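Of the protein chains in this complex, one is absent; all others appear in place.
Order as written gives the chain letters A and B; numbering starts at 1 within each chain.
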Amino acid sequence: MTDFGGAAAELHEFDEDASPDAEVLTKSLGWTFWICIGWLIVIVLAAILAPWLPLKDPGKTQINPDLGAPPYSPSGSFWFGTDQNSRDVFSRTIFGARVSLVVGFVAIASGMLIGGSLGMIAGYFRGKADKVISFVFVVLLSFPSLVLAILITSLLNRNLTTVAGILGFLAIAPIGRLARATTIQFAEREFVLAARTLGAKHPRIIIRELLPNVIIPMGALALLGMAIAIVAEGGLAFLSLSVEKEETWGKLIQLGSGTRDLQKAPWISMGPILVLFMTVLALNYAGDKLRAYFDVREISL
Amino acid sequence: MNYWLQRLVIAVLLLLAVSMVTFGAMNVLGDPLFNILGPRVGDTSPEGLELIDDAKAEYNLDKPLPVRYALWAGDFVRGDFGVQFSNDGQPPVSNLIKERLPRSAVLLVMAQLFATAIAIPWSLWSASKANSGVDKVSTFSTFLIIALPNFALAVVLKYLFAIKFGIFPLTYTADDPALSRLFQLVLPALTIALPAAAVYQRLLRTDLITTLQEDFILMARSKGVSRRNVLFKHALRPSLFSFVTVFGINTGALIGGALIVETIFRVPGLGSTIVEAVLREDFPVVLAIVMIITAAFVAVNIVVDILYSLIDPRVRR
Partner (left out) sequence: MNVPIQTEGRVSDGTLLEVTDLKTHFRTERGLVRAVDGVTFSLERGKSLGVVGESGSGKTVLSRTIMGLLPSTAVLDGSVKFAGQETLGMSPKQMRHLWGREMSMVFQNPMVSLNPLMKVGKQIMEPLDIHLGMDKRNARETALTLLRDVRIPEPEKRLDQFPHELSGGMRQRVMIAIALACGPTLLFADEPTTALDVTVQAQILELIGEQRRDRNMSVILVTHDLGVVAGHTDEIAVMYGGRLVEKAPTKQLFANMKMPYTMSLMRSIPKIEDPSHTRLLTIPGRPPDLVNPPKGCGFAPRCAYARTKCLEERPPLVPTVESDDHVYACWYPVGSPEFEERDVEILSRVGVAGAAS
């Protein structure tokens, strides 16, 4: 039962560990964190090694006369069952991981590169550069991002590069805003002033003094960002606006989401949903733990 | 007053910028001519070419980009959203908007209402049981709900409640009476509401726990106020600030999420319309809806500010 009122403040006088949300303040990552990292490693490895793993061909129709007519429900030979064209859902999910993960990673990486640089420039130099860059950020952020994504992907060739590029583009503003805020925070600290009085030039200060400090909160949020990017790609895929050739998780889920399919063979989308969910969950959880560990203030993405 | 004026100016600038970006993107990256004339664009016969010229003249496609933009903007501001490129007979866009906007609005309002109705009691409950076993389970479950992408959630909810348990209908029928249409919107609204509710609950819970440590709570208890009333009458209101802010910001985010949900549940609202329109490169429709969405977003932010000043009398001017 929680205790109301300043009573708990007395406890504080005696014991600094007695805080209301002790779970958030613990400075250790915990075993649950490592489980998430473990899952992420597994899925990444599976995606990379997919062509060499003993998986059934994701594009080929598999008929097993013993099991009757396709689609087959999950069983020993087809872990996630098969889809309407009798293709193995499990291997399709693993191969789908390749694109989904790559898109997520590239998107965040480019977002951090560009957004991070812009944010740091804005935060360090302030003045006109800051006003312009901030306005750009605000405009980008005011756009319902999905609309922008839909807009652009519909007008271009939809391959890995463009889709990852769009999502990366959308990541620039939120990441940039964070980088800017963090830079401002640090730029006012003494060690930067000290460097300046020692005659250090701007690029040197930015790279040597500010960058290491800004990278930490950004890095902690990278995992969260990846989760968001993967989900975004999934959303686009659902609207048939993701990469055209390869399978992604979003596409797989969409293919199995028709009313009839859900009635007859729900596993077609549930399998990929499960894997997607666990990956995003792991990214979110690990990212959150990292954020708490490095004590990054909640600047929402 | 100066403050509000500033905000208005920024809002207008924003809308301008957004419209320019969208207009530019559609006209530069896409091919408006193709959308109007379809395959006839490739018709090099004399009649075909004449058709193309006529089309160009009628839709001002022969003029440079900035001029086209200015023309469009002029029309837009006067309420003329242009005509739909891709529908037969090319009915005015405003018809489409009038028909579909209310549905999306209702959906969003329902979603936010559900989310708030779920979040507030839930957060009050978990704040009063902070750090107990059930609270930890509850916190973990919010995490799960937030992690699940909305399209996946939509599929899961559709499967569970529309198909397996058959509680909700599968499609939206525009001709049905109002009440049953509302019922048809429940599942899509829930899909949007659940993750939002989880986010709100976490925020409210944290703020409530913090507020409950304050001295005035102890003071209230020392007056003999019951635990329940301490929560509702004393602790809740001061804890609403972050919630209100996020609520407002989230409305914008929810608009985006509504696109996918409308598509999945086949609700003919603004969201599914713009998806279709983008796929068909129906520029006027896209532009109109983008502007509406952005304007709504900006308006919501301003309303959030107003709400803020109502909740906290210290902020009132």
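Everything that follows uses one rule, which is that a residue touches a chain if its C-beta (ideal position, glycine included) is under 8 Å from a C-beta of that chain, and two chains touch if they have at least 3 such contacts.
Just so you know, these numbers come straight off a predicted model, no measurement behind them.
If you put the hidden chain back, the residue from B:167, B:219 or B:306 that touches it is B:219. With the whole complex as reference, residues 214-216, 218-227, 234, 237-238, 311-314 of chain B touch the missing chain.
Everything below uses one rule, namely that only the chains that are shown with their structure count from here on.
Residues of chain B that touch chain A in their complex: 14, 17-18, 21-22, 25-26, 29-30, 127-132, 136, 143-144, 146-152, 155-156, 158-159, 163, 170, 206, 209-210, 212-215, 217-222, 227, 230, 235, 246, 249, 252, 255-257, 259-260, 263-264, 274-275, 278-279, 281, 286, 289-290, 293-294, 297-298. Against chain B, in their complex, chain A makes its touches with residues 1-2, 4-9, 20-23, 138-139, 142-147, 150-152, 154-156, 227, 231, 234-235, 238-241, 250, 253-254, 256-257, 259, 262-263, 266, 269-270, 273, 276-277, 280-281, 284-285, 288, 300.
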